[in-house]
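Yeah, one chain of the complex is gone here, protein chain that is, but the others are all in their spots.
Our next item is chain A:
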Amino acid sequence: QFLTELTRLFQKCRLSGSVFITLKKYDGRTKPIPRKGSVEGFEPSDNKCLLRATDGKKKISTVVSSKEVNKFQMAYSNLLRANMDGLKKRDKKSKSKKSKAAQ
């Protein structure tokens, strides 16, 4: 679900603008820690991370846990590599403009 949205986000920004992606470790907190005493019924979980993406206007986010990480990573890596292809190639001879027009 998130990956489809992310793909669309990249495609939208192809002609202009930036895509921001944030990755952060997540411990399952849904409420802020109260000033005194301990939080009731809260068990911090260690095996999750939060992934966010935005184009400056639209925001999407998802939580990835250790169970999903393998599957998610394969799709996600392919997605990153397929979309971040506007960068210069090392080879001075190749013209990056040509490959852009072909898209």
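The rule we apply is simple: contacts are C-beta pairs under 8 Å (C-beta built on N, C-alpha and C of every residue); 3 or more make two chains touch, one makes a residue touch a chain; residues count from 1.
Methods note: contacts and distances are computed from a predicted model.
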Name of the absent chain as recorded in UniProt (options "Large ribosomal subunit protein bL32m", "Signal recognition particle 9 kDa protein", "Phenylalanine--tRNA ligase alpha subunit" or "Exosome complex component RRP40"): "Signal recognition particle 9 kDa protein"
In chain A, positions touching the absent partner: 10, 13-27, 46-49, 51, 64-66, 69, 73, 76-77, 80-81, 83-90, 96
